[in-house]
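Would you mind keeping the following structure in view while I ask a few things?
In this view, the complex is presented without one of its protein chains, the others remaining in place.
Each chain carries a letter (A and B) given by its place in the written order, and its residues are counted from 1.
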Amino acid sequence: MSIELRKVSLRVGAETHIYATDLSLEPGQFNILLGTTLSGKTSLMRLMAGLEKPTSGELWADGKNVTGIPVQRRSVAMVYQAFINYPSFSVYDNIASPLKVAGLPRNEIDEKVRRFADLLQLTPMLERLPNELSGGQQQRTALARALVKGADLVLLDEPLANLDYKLREELRDELPKMFADTGATVVYATSEPLEALMLGGYTATLDEGRVVQFGQTSTIYRQPESLTSARVFSDPPVNIASIEKRGGTAFLSESVSWSVPARLAEMPDGAYKIGLRPHHLLPKGEGVEVDGEVHIAEISGSESIIRVTVEGNNWVSEAHGIHTYEFGQSARFFFDSNRCLYFDANEMLIETRV
Amino acid sequence: MSRIEFKDVRHAYPPPPGQAPVYALKEVSQVWEHGGAYALLGPSGCGKTTLLNIISGLLTPSEGSILFDHREVTDLPTAGRHIAQVFQFPVVYDTMTVFDNLAFPLRNRGIPEARVRERVAEIADMLDLSDRLRQRASGLTADGKQKISLGRGLVREDVNAILFDEPLTVIDPHLKWQLRSKLKELHQQIGVTMIYVTHDQVEALTFADQVVVMHDGGIVQVGTPVELFNRPKHTFVGYFIGSPGMNVLPCRLENGQPVFANNPLSSDYPADTDLSGKLEIGIRPEFVRFGDHGIPVEIDKVEDLGRYQVVTVRHESEQIKMLVGENQAIPSESPKIQFDPANLHIYRDDWAVGARDA
Partner (left out) sequence: MRKTTNQKAWWLVVPVLLLVAFNAFIPLMTVVNYSVQETFGNNVFFWEGVTWFEKVLRSERFHDSMLRQLLFTGMIIAIEVPLGIAVALSMPRKGPWVSVCLVLMALPLLIPWNVVGAMWNIFALPDIGLLGYSLNSMGFDYNFTQQPVSAWMTTVVMDVWHWTSLVVLLCYAGLCSIPDAYYQAAHIDGASRWAVFRYIQLPKMKRVLTIAILLRFMDSFMIYTEPFVLTGGGPGNTTTFLSIDLVKIALGQFDLGPAAAMSLIYFLVVLLICWVFYTVMMRNEEQ
């Protein structure tokens, strides 16, 4: 199902939850809504599903205007963060419920239920009740119920957030495969940038009720249109600083400078902003040297996450290997200036690639 | 400050009548040195919360004894153990102000008001709550409330240890690291024993000096984050720590040498080590490289994760994950992989063998 949002907005009382948005999703795509907790992901999903009526704008599905058509009459399935299953039904009955509602014959229901239970590794648990299952198994039941419906639009609202770390990794691996064969349009909400990268597909970055950017995941990551998009799509947070450009040189401070790409050099002199991803700021290496005061260094097995104050900016360095520091220790860091993302006064990206 | 010791502790919840007890905690003997930062890491149901509640006294173990500074405390109630605990979701006294919340434990112990004021001011400053002392506690955000919970533990000067039960669960994901660094900072400033329970390896590894990895009611390995990463003693540790986790692949013996996919593997273990039983090799994705010679594979999937790429390759029916640098090229013509011998581990029946089996 292709979904199109035309100037869709949502206002509840005095608050605007979603500002006028245009979004176009192609059938069979895996789409990710990435944003922090209150950025509007859930509201947007509810609008797409038909659970909420937009305050203004139209919703089109497969070339037909479906604005205002309630969710019962649309081909939609939804999976939530809390494992939502019918508590008094067995796993079998849970998965079978949408099919029973649709009035399918018994043997067809049986065949479908068993197929999807097998796909989600639930076959040994078909007779159990949801409260006898672990969190991961409950969520798989919810997923099976969403899949078996064969809906054209499947919405997943942070479905893995309540699961153990490792379980999350495993399910995340399996999800795109599960949906790939169904041909459904999938919309997956998450607040973790890493999850978006792992799932691939297309991503829409959301911030405070607005869709900031939409496109292929790796493109959005590597070429964020704006500083907001870069900020949303980064964990640990992207390193931001103001620079002054004079001619072909950028000055972070009087003692730290580097030459800028040709495209930027041609632009008027003045104040700009740079964005630098944490893994491009390293304790060892080559490039621009900056001195900073280390606030804290977190070591995790093989990686170090170092929080350092550089020229008054709170920056993060993500480096391979173990780097230990004392509180408040002064240290030198390096970054390759070619890795900098440059943003103009309106915080929009200046395309500097050749 | 106190040294906490567990001696042969086991715990089973009372079973339904007629059934054998199921042990949530099997045979734990462990010492927590005072001033240490510990993490109890493991999946749901591994017994870590049970262990934590036994330390704090909220649960009495069915067997074994607990000693604080060599003094038996197994039957001592919570109040007598001088323990502070921060729970999964913030516990604050809604009707009181932030100040009164922090003062509560001190006032209950009869500390003079002047000292209470001093102490609360000190702790509020450490936690960046000073400008909100007069606010009602119910009005704060989740991370503010967790700070209050933490503050109530820190404010007492006689506290032996502070226990954390997955404290970052309700915190906004993009604020988690703030509270995490704050905890680490506090530990370095105050030096009180901190024991942190979590299922998130990043939280555990970044916070703790010593990580206790638990699985199925038992302690599998205790070590520094680096040790656990480089020398996992059990396949579970290798799998659980690291994202993605360690590759565990079956291997067989040929002429006394482990062999995977017709490739004999070098590994420094003594030649007379017993290698019978289920044999597997463990190699972390970081230590698998493309090369001109090696094991022929097919590339299943490439994920671009910004900092690095995760490449999933397949040899016959075995899937292997590898980490490749950001801009490194991935060979398209008959790719071959090599395992770094220095970081190759051999496991017999899930436990590590060889020189590393110390």
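Some points to look at:
One rule holds in what follows: a residue touches a chain if its C-beta (ideal position, glycine included) is under 8 Å from a C-beta of that chain, and two chains touch if they have at least 3 such contacts.
Quick caveat: nothing in here was measured; it's all calculated off a predicted structure.
The residue from B:94, B:254 or B:349 that touches the chain not shown here is B:94.
From the options B:149, B:193 or B:221, the residue with contact to the unseen chain in the full assembly is B:149. Interface with the hidden chain, as seen from subunit B, comprises residues 56, 58, 78-79, 83-85, 87-89, 91, 93-96, 104-105, 108-109, 149, 152-153.
Please note the rule applied: only the chains that are shown with their structure count from here on.
The mean-CA centres of subunit A and subunit B are about 26 angstrom from one another, to the nearest whole unit. For subunit B in complex with subunit A, the touching residues are 43-45, 172-174, 177, 180-181, 184-185, 188, 199-202, 205-207, 225-226, 228-230, 239-245, 286, 303-307, 310, 326. Against subunit B, the residues of subunit A that register as touching in their complex are 36-37, 134-135, 164-167, 169, 191-192, 194, 197-198, 200, 218, 221, 235-237, 277, 279, 295-296, 298-302, 305, 307, 318, 322, 327.
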